[in-house]
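What follows is a structure written as structure tokens; I'll ask about it next.
Heads up, one of the protein chains got dropped from this complex, but the rest are sitting where they should.
Take a look at chain A:
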Amino acid sequence: MNTNVRKFSVEPYKPLQAAVTGLHGLLDHIGHSSRLEFVSLVTYSSQLEVLVAFTRELDVIKTELLNIKLSDKFNLIEALKGVEKLILMEWGSGIPCNVILVVQDNFVNMNSLCLPFSFPGNLFICSLGPEVLRNPLLPVTDENMVNFNIHLMQPEVPVSSHGVVQMFVKLGEKHYASWSGNLVCGNLNSKITLSPNPEPCFKVTDFEYNTYTVDNNLEICGFIELKHLGSPAAVSRHLVLPYTPPSPYHGKGHGSRHPSHSGEGDDESLDEGHTPSFCVLLHGALKVENMAALCQVGNDWYGVLFSWADSKKKSNLMLSFLEPGRDSIPWLGDMNALHIPLEAPADDEAFPVKPADKKSYSQNGVAWIRQAGIQSDIQKILRHARKIPEKTQQFYKELNRVRRAAICLGFLSLIEGLAAILDRECTLLPSSTHPACAIQLTHAAQALRDSASKDHKYSIAPMKMSF
């Protein structure tokens, strides 16, 4: 998601006009290359003023640009803070946004800016002043910055309206070029574009860092049922749209509308609509079968294609870029170690891939740091004790668990205490209790006191009785 917040504080007539012309050109370019882009327009004088909230109606922004009034007050730091807050409120921290800052001159110490923003994206500082700015080294404080870049843009000197317009053209061509590539599955393929544009991904692990880039050929490796896929984390999500070759576009003449809505254009789009597209076929089948296609999007980088419907029930093909690397979905195992077997294994056999280790919460260990932990373990033993002989096995199992843990932790006084508790429990048994109960309790208490039971590998066995 590239989102533009434009910042204005342009004083005399000439730079403002040039900026408006340049931005109109840029908006035309955006409207053409990235139709789903949201743009917002803000200014700052004494406080941040949102002139146009985020919208895809770029004409509204164009109109509002013409109404910009100048003011003599400006505070860049406060303005940027306001912009950051605005974007975080609207989009959160995960969606890349571009901030295009248009200022007249270099009256700010760049080092004092609170940058980078806590969202990924770019900040373009477009300085229209006559002086050439030194390339500012901006402060970096946050690990998030790796996906945030700051660009300083200036028109060529001597500054002219034409130079300003050219600067915005350059910005548009470089940062708002629409991505196009191929979605491939064996011999079937579709020319596609992704919205928003895919970005390279930077990843640091304990031992290395890597920049992963997106291939132009997104090749499907095979298919996976959604129930096996879970909801894996994605670094970004993109709509997969069939690529439509650009209609003739005139960068100049910002007032003109796209010429495509005439008769001939319609015929063409009608034709395209009736040419079978692999994209549409794939989407239909993924939706019906509740499946996803795993595709390789870069070196050691995978993506997942699935059918996605927004709240309005319009269905679309979505591509999630997974975390780069081979272990992005742990329960599928190594992503580079999948294959299509000649015969599919039984449904529950293959997935999920069982991890080597068992987590503490499924290990039945003890947790005695808090007293309640010890107390509930002992109460459990006593509960079973009173139900001997039905619960003899459970009684010894719990007894041995506590005893073994106590040995490991060097908590020998607990074992003695447990013996005492069992002895006392014996004396408290009501007369209706099964006789085996007293015998087993006495046996267990003795065994606990026995020195052999200080060995953690030893297990106390029930006394054999022939009742």
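Convention: a contact is a pair of C-beta atoms (placed from the backbone, for glycine too) under 8 Å apart; a residue touches a chain by one contact, two chains touch by 3 or more; residues count from 1.
As a convention for this text, contacts and distances are computed from a predicted model.
> Of the options "26S proteasome complex subunit SEM1", "Protein CSN12 homolog", "SUMO-activating enzyme subunit" or "Protein asunder", which is the UniProt protein name for the chain that has been left out of view?
So, among "26S proteasome complex subunit SEM1", "Protein CSN12 homolog", "SUMO-activating enzyme subunit" or "Protein asunder", the name matching the hidden chain's UniProt entry is "Protein asunder".
> Please identify which residue in A:C185, A:V214, A:I388 or A:I460 touches the non-displayed chain.
Answer from the full complex: A:C185 touches the omitted chain.
> Which of these, A:L332, A:A385, A:L399 or A:L448, touches the one chain of the complex that we don't see?
With A:L332, A:A385, A:L399 or A:L448 as choices, the missing chain is touched by A:L332.
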